[in-house]
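So that we are looking at the same thing, I have put the structure below in structure tokens.
Shown here: the complex without one of its protein chains, the others still in place.
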Amino acid sequence: MKSTFGTNFKLTLFGESHGPAVGFVLDGLPAGIRLDLDRIRRELTKRRPAGRISTQRQEADEFTFLSGFYDGHTTGTPLTLVIENKAQHSQDYEAMKYLPRPSHADFTAFAKYGGYQDARGGGHFSGRVTAGLVAAGAVFEQILSEHGIAVGTHVLQCMDARDRGFDCARLKEDIAALDSPDFPVLDEGAGRAMRALIEQAQAEGDSLGAILETAIDGLPAGIGEPFFHSVESELSALLFSIPALKGVQFGLGFGFASLPGSQANDAPVGLADGRLRTRTNHNGGLGGGITNGMPVVFSTVIKPTPSIYKEQDTLDLRTGAPQKLRIHGRHDPAIFHRARSVVDAVTAIGLCDLMMGRYGYLWARKEEPCATD
Amino acid sequence: MKSTFGTNFKLTLFGESHGPAVGFVLDGLPAGIRLDLDRIRRELTKRRPAGRISTQRQEADEFTFLSGFYDGHTTGTPLTLVIENKAQHSQDYEAMKYLPRPSHADFTAFAKYGGYQDARGGGHFSGRVTAGLVAAGAVFEQILSEHGIAVGTHVLQCMDARDRGFDCARLKEDIAALDSPDFPVLDEGAGRAMRALIEQAQAEGDSLGAILETAIDGLPAGIGEPFFHSVESELSALLFSIPALKGVQFGLGFGFASLPGSQANDAPVGLADGRLRTRTNHNGGLGGGITNGMPVVFSTVIKPTPSIYKEQDTLDLRTGAPQKLRIHGRHDPAIFHRARSVVDAVTAIGLCDLMMGRYGYLWARKEEPCATD
Amino acid sequence: MKSTFGTNFKLTLFGESHGPAVGFVLDGLPAGIRLDLDRIRRELTKRRPAGRISTQRQEADEFTFLSGFYDGHTTGTPLTLVIENKAQHSQDYEAMKYLPRPSHADFTAFAKYGGYQDARGGGHFSGRVTAGLVAAGAVFEQILSEHGIAVGTHVLQCMDARDRGFDCARLKEDIAALDSPDFPVLDEGAGRAMRALIEQAQAEGDSLGAILETAIDGLPAGIGEPFFHSVESELSALLFSIPALKGVQFGLGFGFASLPGSQANDAPVGLADGRLRTRTNHNGGLGGGITNGMPVVFSTVIKPTPSIYKEQDTLDLRTGAPQKLRIHGRHDPAIFHRARSVVDAVTAIGLCDLMMGRYGYLWARKEEPCATD
Partner (left out) sequence: MKSTFGTNFKLTLFGESHGPAVGFVLDGLPAGIRLDLDRIRRELTKRRPAGRISTQRQEADEFTFLSGFYDGHTTGTPLTLVIENKAQHSQDYEAMKYLPRPSHADFTAFAKYGGYQDARGGGHFSGRVTAGLVAAGAVFEQILSEHGIAVGTHVLQCMDARDRGFDCARLKEDIAALDSPDFPVLDEGAGRAMRALIEQAQAEGDSLGAILETAIDGLPAGIGEPFFHSVESELSALLFSIPALKGVQFGLGFGFASLPGSQANDAPVGLADGRLRTRTNHNGGLGGGITNGMPVVFSTVIKPTPSIYKEQDTLDLRTGAPQKLRIHGRHDPAIFHRARSVVDAVTAIGLCDLMMGRYGYLWARKEEPCATD
């Protein structure tokens, strides 16, 4: 279905930017998973706009469970989480209903829903809806961390500013360093350069995009399925559901077009705990769509925020006549540093789907104490 | 499920490289679609190894329908297509069961299936299985072409050889030119350069990868769903199911990290037949995951064939001891020029799923004459 | 998934009896369906306990849409409806956590969730959760009625009291007569007799079950799928999701074991609007799992409410020791007259899934005016 994901669970994301709430319903988790609500809050904080380089729409993102959560743990029945919308300024958008913002979903939503969409603030296409995605991801990240699996994402490149890549020799530390609401880079200097670029773009009424790099530590070998549910298939379907994300590559990715097989192949050099160790990791921990035990590494690209303050050309959908457009309202000059929390979230969602497909859904509850024991 | 795809139909791909057959079962097509068997044969020919730059395993790829096809058209019940395997040389592989080829699925299949997989010739992970995918794609390409939608893929870049990109002003012609079993490039000179590179790699016992570019002509606006079933999500999940494919980007893709929003945004300049025309097409015809009516353009990367003749390092899975590996058998020095038929096939599969999600499954039968009319 | 239904949409039912709310999320409806909120309220009223023969737990069942509904119509994105729980008396149940009520879900929920379930008031197994199901059904009943399709259910038999069956010659009137919150019978005298039986059972601290009969008017021929998604399969899966429902039969049902084929077969005697008219309707409007155009008729049985006030035998789950059990709290001596609203609801849900499978999801929006027209 449209906004529903999952083979081994069903996750439905709901909500509109200016409706009463955003959130999710998640059907398929086992009973008895203890949920750390602070962990969910922390992930939501990473996503939330903050400081000078973000939109001024500030929401506390307080959430409540409507169902499936009792006495600190999941009950085994559908888990419903709701985040109320509080800071809507709908009047900002109403005037532009027939003036689509360039490269935004305004026109395509119009074409798809024939004018019946809730267009206020981008409706279901708003980045606001990703708050539900991040909250869902935080549930799955807890499950993964019980099994020693961690996910981290940093900004690898923005314009000519470039962070260092993950250091596989100390991957755990690199990932841990990214678990903060700070600007997500591994090298502070690169972060300062990127923030300066964003501030400059903001001053010019412009916006910027970036390449993000993600690493997953701790996956066993043998996860993923051939063909349609390969690790790459599962993760990319989720990653491309992030608004503004336009590319996904695993390991060397597009670099594979410039390297002969003899250099591109990763030679096996060790085997421990069922995991292969390879001399290089050009394949990003994957063979035939299945994990080999090396870290899974991929990168993605987030395009520049389409909502910019500079005057732009558009047309009036009623008449087809050209129009000049100046966007008001509250907009980020860059969202990629916030988007990394969504990348982490969907990665966790996809990995748990694959792990539950491999080991059964009961895997999601690390400990299985039973009241009758 | 593992090897099953589709929201509006269920397509299951089956078969092993050295088993009795490969093929597919497709549940969900309406009755009354006339199928042109020559079209299926033509697509299979594009995928088939041919000439000096391919493996010597040559199969006629004759297919039969076991069900769902009667009197020249679909019957509305599951459509089963079978391609017999005839040219297996299983003895080539048996010796290497515990010596995984670097960057191949040998180890990961072993890790996943615990030794129970049919490892002969790569089993279910063999490129051979994509013959079933191409045959399925050929069914869907017929459906699309009844609605004026066409898909074409060429090799954009291999090492330093580069084809010209699609010319959107004459996209129909560019796509039509690629509908032949020849080496798929738009510029003959680029093709000659690439073939020379492949022959050189072959001579050295090495292999090459490449970037492919795909264009889709004729899609209406409003196709695709928000979030998990965006056009990008649906296509990327399918594309990453192609063995050796390691990256997918839409429009500018990773180039979006180097362009400010004011230059990256595609300004609307016209509206016709419900389709938006934009000055540029940096977003590859998509906004919010939904088509806007411009051509959908994406590129993918196929890594160098991992099976090379050069001696490589590996280890023995039973002992963990290092081993030198020399691969015999029949292998391609490059598969990207054949892989383009698989890219076209999965693109057609994904587009039909989305179109049927938008217009209903009856859309798949253009004409709906009824015997009782 | 567990509490998720649908091929052509995904409906997830959520909530626990004593949690914050019950409701549903529905992904897959087209944009632009006008929803009559009074119709939803009316269906909820049919389900709500009322009068002397029902539990004293009285809830107003006020609902709100959290998403997917804007300006009086659906938006095409997930539709979330929430009904707050207000009248919980949790203390009634806490004492009985380890004393399972006979024939209730107490033990099986315990066995399944290992003590992690929200056991208060039956949790997710409470009849309370069917309020969400009835609200979802009311949405689908509106869609059906736009296409001239109507569903009605009455109590056919309770102990020795028996209502008359549907009169196919005036089916529309029969169904219309049942669209009220009154005790659902076609013959008033039968209703009085049944109510007297229920009051007597109530006086004795006992409970009663009944057979319900349902008719569907207005379905075209050709709806349903062979095998796993036959009309019978789809409806029975939904019907058996109603707590306390223990049998489903179509047409003559179990009576087919006592009639030879020559008498059981329904002879075709006419054809109009693509619908077959048959002399008898022993098959309940179905052949090969697909509608033939005659009214679809089926019956179901609702077992006596397991929660009775009479003392019963049970055992303590901690020790296995026998215990006497007296249930307090608020319980119905019969729920079958309320259950008919749930039967109507799930029937509407199933029929819309099948109709959307036949005609595409856009069928669900009768009129398709577009803002750009």
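Read from first to last, the chains carry the letters A, B and C; within each, the first residue is number 1.
Convention: a contact is a pair of C-beta atoms (placed from the backbone, for glycine too) under 8 Å apart; a residue touches a chain by one contact, two chains touch by 3 or more.
From a predicted model like this one, the values you see are computed outputs, not experimental measurements.
Peer 1: Out of A:70, A:140, A:166 or A:361, point to the residue that touches the absent chain in the complete complex.
Peer 2: Counting the whole complex, the residue in contact with the absent chain is A:361.
Peer 1: Taking the entire complex into account, which one of C:141, C:225 or C:344 touches the absent chain?
Peer 2: The one listed residue touching the chain not shown is C:225.
Peer 1: Looking at the whole complex, which of C:77, C:153 or C:249 touches the chain that is not displayed?
Peer 2: C:249
Peer 1: Touching the left-out chain: which of C:86, C:112, C:192 or C:326?
Peer 2: Of the listed residues, the one touching the omitted chain is C:112.
Peer 1: Across the whole complex, list the residues on chain A that are touched by the chain not included here.
Peer 2: 77, 226, 274, 356-357, 359-363, 372
Peer 1: Could I get the residues of chain B that touch the absent chain, sorted low to high?
Peer 2: 1-4, 6, 9-10, 12-16, 19-23, 25, 27-28, 31-32, 64-68, 70-71, 73-80, 82, 110, 112-118, 123-124, 317-318, 368-372
Peer 1: Residue-wise, where is chain C in contact with the chain that is not depicted?
Peer 2: Residues of chain C in touch with the missing chain: 1-5, 7, 13, 100, 102-109, 111-112, 124-125, 129, 133, 157-160, 201, 204-211, 221-230, 232-234, 236-241, 243, 245-254, 256-262, 264-271, 274, 276, 278-279, 282-284, 286-293, 301-306, 308, 310, 312-315, 317, 320, 322, 357-358.
Criterion: only the chains that are shown with their structure count from here on.
Peer 1: Please tell me whether the contact surfaces of chain B and chain C are same or different in residue numbering, using the over-half criterion.
Peer 2: Result for this pair: same.
Peer 1: Need the CA-centroid distance for the pair chain A / chain B, whole Å please.
Peer 2: 26
Peer 1: Distance between chain A and chain C based on Cα centroids, please, to the nearest Å.
Peer 2: 39
Peer 1: Roughly how far is chain B from chain C, going centre to centre by Cα mean, in whole Å?
Peer 2: For chain B versus chain C, the centre distance works out to 45 Å.
Peer 1: Can you tell me which residues of chain C touch two or more of the remaining chains?
Peer 2: Correct list: 77, 372.
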